[in-house]
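Here you go, one structure.
Missing here: one protein chain of the complex. Every other protein chain is in place.
We call the chains A and B, going by the order they appear; numbering starts again at 1 in every chain.
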Amino acid sequence: MQVQLTINGEKHEADVEPRLLLVHLIRDVLRLTGTHIGCDTTHCGACTVLLEGRAVKSCTLFAVQASGKQLMTVEGLEQDGKLHPLQEGFMAEHGLQCGYCTPGMLMTSVAFLEKHPKPSEDDIRRAISGNLCRCTGYVNIVKAVQHAAAALQGGA
Amino acid sequence: MEPRTTADVGGMGHSLKRKEDPRFIRGRGTYVDDVQLPGMLYLDIVRSTHAHAKIVKIDSAKALAVPGVLAVITGADLAKYNLHWMPTLMSDTQMVLPVEKVMYQAQEVAAVLATSRYAAADGAAVVEVEYDPLPVVVDPRKALEPGAPVLRTDKKDKKDNHIWHWEWGEKAATDRAFTEAAVTVKENIYLPRIHVASIETCGCIAHFDKIDGKLTVWMTTQAPHAIRTVFALVAGHVGLTEHKIRIISPDIGGGFGGKVPVYPGYVIAVAASVLTGKPVKWIEDRMENLQADSFARDYHITAELAANKDGKLTALRIKTLADHGYTDAAANPSKFPAGLFHVCTGSYDLKAAHVEVDGVYTNKPPGGIAYRCSFRVTEAVHTIERMVDLMAHQLDIDPAEFRMKNFVKPEQFPYKSALGWEYDSGNYAGALQKAMDTISYAELRKEQAARRARGELMGIGISSFTEIVGAGPSKHFDILGLKMFDSCEIRVHPTGKAIARFGTKSQGQGHETTYAQILAEELGIPARDIQVEEGDTDTAPYGLGTYASRSTPVAGAAAAVAARKVRDKARKIAAHLLEVAEDDLVWEPGKFSVKGAPSQSKTIQDCAFAAYTNHPQGMEAGLEAVSYYDPPNLTYPFGSYICVVDVDAGTGEVKVRRFVAIDDCGNIINPMIVQGQVHGGLTMGLAPALFEEISYDEHGNVQGGSFIDYLVPTAVETPKWETGHTITPSPHHPLGAKGVGESATVGAPAAIANAVVDALWHLGVRHVDIPITPAKVWKLLREHGVRG
Partner (left out) sequence: MIPAAFAYHAPKSLTEATALLAKLGDGAKVLSGGQSLIPLMKLRLTSPPHVVDINGIQGLAYLKEADGFLRIGALTRESDLDESELIRTRYPLLHDTCKVIADPLVRNMATVGGNLAHGDPANDHPAAMLALGAQVVAVGGKGERRIPIASFFTGPFETALEPDEILTEIRVPVPPAGSGGAYVKMERKVGDFATAAVAAQVTLAASGVCESAGIGLTNVGLTPIQASRAEAALKGKRPDEAAIAEAARLAAEAAQPTDDLRGPAEYKKDLVRVLTTRALRRALERATARR
C-alpha cells in the first residue's frame, strides 16, 4: 500500500505492507534512526513520536494508520540550528546517560509541556510514566523538563 | 575537593557537560540496530517451548516456502563446523544450537535467515519442532537430591547436577566463634533471578568479507577485545583468526553486565555471514532478552551471625546454593566461581567468617552475571546488611547505633578482612552519621513511634555497604586467562589537541567526558580538546572492558599513568625549549615554568608543537604514550543509605517515602556524572527490592518474561532520591578515585528490605525476601493479625 506522510515538515512516500509498524517505517525505510525500539509489549516508550501533535508509541501503530498525517520525531526538534529547550534541558541537567530512552522522553515531554506549561514535579513524573529509563533514575529527567518549562515560560 | 584546574580546562571536580549528549539529544547516536548495510540479511530465532526435551525433528519445509526466507540453520548445520557448542566464560560449555535436546524454555532451537526482518519472523513462526519432553528440574535443592534427573548428559561421567563447591575463610575458627557466641541469628535469604533489562536489547551485525577474509561485527558488547579473542579461539579452526576479526561496539543503550556474555545469537549471525558472505543482522526482542539472556543473582543463602554479650559482632557463616541454569555461564574472574561474594563481612570488624557456595545445574537459562554490580557483591551486601539488622533488632539496639559500634574504624585502614581482602580506605561511621543528619534520624524514630501508636506502619531501614570494584590485580583476576588490566593510549597532536583511546566501552557512563577530564587534569589540555574513542578493536588498545565498575579504577588509572608518561616527555621538551635542566621546571596543570622565574614558561601545547617541529636531538619525535594498568589492589567504595517506607495495611503496598544516599567513591572526577550514576543505581536497587523477578513454574515455564510482568519501575514508582557524599580517597589509585556506577544498586535493596522489616518487626515479622510485593506483605500482615 502507498502511504504519504509528513515527518518533521518533509513529505515522504513509501510503498508498504499494511502490517509494517510505524516505527519500522520511520527507522528502516525512512532511516530516521533516532526513534528507538525497546520492547514488544508497548511498555517502554523508546519509540515515542508525535502524531498530529500527540505523543504515541510508534511500535503500536501500523504505518498505514499514519498516512496523510503529520508526524514529528526527535530529528525534527532542532529548528534552524537551534535546539529545542528540552534538548537544552536534558544536556544541562544530565537527563540522559546511554541516550537510548532519550528521544522518546523528549517527544513525550514536548507534547506534555505544550499542554501543561507549568507542571508540578508529580505531573511530570506521571507524564513520563509511559517511558522507561534504566540509567538515570528519572530525577534528572524531571529536572530537565522543569528546566525546559522555565525556559519556555521565560521565552514566551 | 576544590578543582585544581580552571573551568575552561575542565579537569577533575568539574561538572562538565557531557560530550556524548549533543548526538544523543538529536537522535544521532549510532546503536547497533541503526547500522544498515547494503544486501543485509536478517536472522530470527526459533525458541524452545519446553524446559527440557529431546528434539525429535525440526521441519523447515514451511519456513523455506515463505518468500524471502533463505535458510533455516539448525544445530546439525553448525555441528558440521564444530560450532554447535561454545565455551562459557567460566570454562563450562554452552549450546549455540542444540543437536540433541533443549535445556530451558526459550533456548535457541533454530535460526531463520531471510532478506527482511518481517520475512525472518514469518519463517520463524512456521518452523515446526517436535519435542519429546524430559523431566524438568527447576528447584536447585531438588536438583541435588539423589535420584534427580542428571541434566548434563553431554558430559561423560557426570552423575549429578552439582557444578562446583567453593569455600573460603577459616571454618574451624568460625565454628568456634559460634560455639562461644552469646547471641546468634540465622536466616534464609533468597535473592531471586533478575534481569538487567537495559532498554536497548542485544544484537549484532556480522559482516564477513569473503574477498579479504575479514569479519567485522558491530555488536552490543561491553568487552569488545575479549570478544575478539574468544571468537578467534572458538572459530580459529574455521579460519577466523584474530587479525581478521574486528569488533565494533557502537553506542550502547545500557549494559549493566548483560552485554558481557557471548550469546548464541551472535555466533549464529557470524556463522551465517561467513557462509553467505553477506552482512547478517540479529536483534533480539525484549522477550528473548528477558527469557534467554544471562540472568543475575538466583542465590539461596543461609546466613548466621554471631555476637558477644556486649553486642559486638564476632563471626559470620554462610552456606549458599547458586542456581546457574543449565550451564555455568557466569561472568566471574575465573578463580572465583562465586565472584567476590566473600566480601560479605561488609563494613564490619569480624574476627572470623566462613563461606560455602555450591553451584547447581537446573533447567533454566544460564547466567550469573552482574546486575549493575561487581561480581556477586549485591548478594554479599544484602546478606550482611540484613543479618546485621536482624541482630540489632534481636538485641533491641537501634540499628544505626549497632552499626556504629561494629564498623571497621577509620584508623584500621588498610584493613584486612576476616575473609582476606585488604580494604584500601574508609570512614563508615562518617558516612552513616552524615546520612542520619541529612534525614534527621532521631526525629524519624520519634515519628515512627507516634505512628505506630496510631496503628500506622512506618519503617526506617539502613544499609551501610562496602563495595569492591576495579578488578583487578592480575595476580588474582583473569577472565578465561586474560588478565584484568585495562588500557589507555594517548596521542597529542602538534597543535596541542589530543586523541585518547581505551580498552573499555561506555554504555552510558559518559567515558568520553570523564576520561577527557582525567587527561585534562593530568596534562592541562582542555577536556574539549581531547577526543576519546573506545569500542573499535582495530584502533583501541587491548582491554578487558567495562563492567563491575572497572572503568574509573582501572582504565581511569591507565589514563592518568599514560598522561604522566606524556607529561614526562613534555617536561624534557620544555627543558630543551627553555634551556634549563628538567629539575628546574615546575608543573602546574597545562604549563612548565622555570623555578623562580615564572614568566619563563612553556605550555603543554608549546611542547606538543615542539615534539613534532623542534624536539631535542636524540629524542624520538611525537608526543604519545600507552599504559596497560594493572591495579595493585581493588578499590572499596562505600556508603550509608537510609530509607523510610510506609506500608499500606490494606493492600500490602510499600511506598518509599524518603531515601537518603551518602556515597563515598574517593575523589570525584565529575560530580554531575557521579550523582547521575547514583540516581540510576538507586533505581536499579529499588527495582529488585520491590518489583522485579523472573521465576519458573514447576514445568520450567518462565514467569515474568516480558515487560508485562517484569516490572521495571517508572518515574512514578521511583522516589525522589536525595544524594550526598563523603570523600575518602583511595590510597593506591593514581587519582584517589574508586568507581561509583554500581554502589547504589548494591546498597539500596537492603535499606529497603530493612525498612519494611522495621515497619513490621513489632508484629513479629523477622524477614521478607525481595521483591517485596504487595501480595507478600499482605500475607505477612494477615498472618500476624493485621486485617487492614
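Following the convention adopted for this analysis, contacts are C-beta pairs under 8 Å (C-beta built on N, C-alpha and C of every residue); 3 or more make two chains touch, one makes a residue touch a chain.
Note that the structure is predicted; figures quoted are calculated from it, not measured.
K.L.:
Check the options B:139, B:533 or B:653 and report the residue that touches the missing chain.
P.N.:
B:653
K.L.:
Tell me which residue among A:5, A:61, A:86 or A:141 touches the hidden chain in the full complex.
P.N.:
Here the residue in touch with the unshown chain is A:61.
K.L.:
Given the contact definition stated above, which residue among B:263, B:415, B:515 or B:778 touches the chain not shown here?
P.N.:
B:778
K.L.:
Extract the touching residues of chain A with respect to the undisplayed chain.
P.N.:
Within chain A, the residues that touch the unshown chain are 1, 17-19, 21, 40-43, 45, 48, 54-57, 59-62, 64-65, 108, 112, 115, 126-127, 129-131.
K.L.:
Give me the chain B residues in contact with the hidden chain, please.
P.N.:
Contacting residues on chain B, toward the hidden partner: 117-118, 121-122, 125, 285, 287, 650-653, 691, 703-704, 709, 711, 713-714, 716-717, 773-775, 778-779, 782, 788.
The rule is short, and it goes like this: only the chains that are shown with their structure count from here on.
K.L.:
Averaging only over C-alpha atoms, locate the centres of chain A and chain B and give their separation in whole Å.
P.N.:
Here chain A and chain B have centroids separated by 29 Å.
K.L.:
Going by the contact rule set out above, which residues of chain A touch chain B in the complex?
P.N.:
Interface residues on chain A, with respect to chain B: 17, 19-20, 24, 27-28, 31-41, 43-44, 46, 73-75, 77-78, 83, 87, 90-92, 94, 96-103, 106, 121, 124-126, 128-142.
K.L.:
Please give the residue numbers of chain B that touch chain A in the complex, ascending.
P.N.:
Touch list, chain B to chain A: 17-18, 20-31, 33-34, 36, 117-118, 196-201, 251-254, 256, 285-287, 507-510, 672-673, 675-684, 706-708, 712, 714-716, 718, 720-721.
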